[in-house]
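The complex appears here without one of its protein chains, the remainder shown in place.
As written, the chains take the letters A and B, and residue 1 is the first residue of each chain.
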Amino acid sequence: MSYLAKSPWLIHYDGSSCNGCDIEVLACLTPMYDVERFGIINTGNPKHADILAITGSVNEQNIPIIKNIYDQMLEPKVVIAIGICATSGGIFRECYNVQGGVDQVIPVDVYIPGCAARPESIIDGVVKGLGVLEEKYKKYGKKR
Amino acid sequence: MAFLKLAGTVTKRMGMKSACYMYPVVAREFTKTTRGHVELDSADCIYCGLCQRKCPTKAIEVNRQEKNWTIQPLRCIVCSGCVDVCPKKCLRMENTYSSSVTSKF
Partner (left out) sequence: MSKRTIIPFGPQHPVLPEPIHLDLVLEDEKVVQAIPRIGYVHRGLEKLVEKQEYANMVYVAERICGICSFIHAQTCSQAIEDLLPIEVPERALYLRTIWAEMSRTHSHLLWLGLMADAFGFEALFMHCWRLREKILDMVEDTAGGRVIFGSCKVGGVRVDIEDAKLKDIVIQYNDLEKEIKEITDVFVEDYSVKHRLVDVGVMSKEDAHVLGAVGPTMRGSGVAKDMRTLGYAAYKYLKFEPVVETAGDCYARTKVRIREVFQSIDLIRQAVAQIPGGPIAVKVTGNPTGSSFQCVEQARGDVAYYLKANGTKNLERFRVRTPTFANIPPLLKMLGGCELADVPVIVLSIDPCISCTER
């Protein structure tokens, strides 16, 4: 992994997940995994965020909210789908209210499998997401 | 004193080792029981399809004619159901997680 030229901020939205992946995302922020070492901060404000981390699948109710958050984020941005629910709908794929993975609604850049996704796996995924972010920066022709 | 109740703990911990794992600098050792991902020893498999039928997310696909066994890691919820049901015990639950990917296919 290249050194981080930027401290990426992260916004987390919980789709219709079971909580398992959410608390693993939170666990990443706490002493044992401590992603703040890398300058990653969990923010509540979409305008501040570079990375949108979504746990859980999408359903009728939260599609507009996910779209709303995504649209409010500034370009370039990266979307990470955390957990099997967010990648494919998982065990709830056949439920009547579940539309499937997050990629049904917005473009996803990194998929993190696991039920629940392990914090290590989430960290790996975020690092991968940073690579994507870097490339997107280049495409936008921005100087950092 | 009821103020500064946490101060004692905080000072004590300053002298101690950091609680942080330092992942990814230090690799994580997984326990033997950790459910990470499913692996197949294809030599023993008889392509009976029991694992496919048991899987709650239809992550496994078994083709008897072509002797083909595939798993979609992006669907598997690592429940270990297939491992328990396999009659030849040729499925294993490895303790390392499957890695993240940037595209689904």
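As a convention for this text, a residue touches a chain if its C-beta (ideal position, glycine included) is under 8 Å from a C-beta of that chain, and two chains touch if they have at least 3 such contacts.
Predicted, not measured: the structure shown is a model, and the values here were computed from it.
> On chain A, what residues meet the omitted chain?
Residues touching the hidden chain, for chain A, are 12-24, 26-27, 30-32, 44, 56-57, 59, 61-62, 65, 69, 90-92, 94-98, 115-116, 118.
> Quickly run down the residues of chain B that touch the omitted chain.
2-3, 5-6, 8-10, 19, 30-31, 33-35, 54, 56, 77-81, 84, 93
The rule is short, and it goes like this: only the chains that are shown with their structure count from here on.
> Round to the nearest whole Å and give the separation of the Cα centres of chain A and chain B.
20
> Mind pulling up the chain A residues that touch chain B in the complex?
31-34, 37, 84, 87-88, 90-91, 93, 103, 109-115, 117-121, 123-125, 127-128, 132
> For the complex, which residues does chain B have touching chain A?
Going through chain B, the ones touching chain A are 18-21, 23-24, 28, 56-57, 72-79, 97-104.
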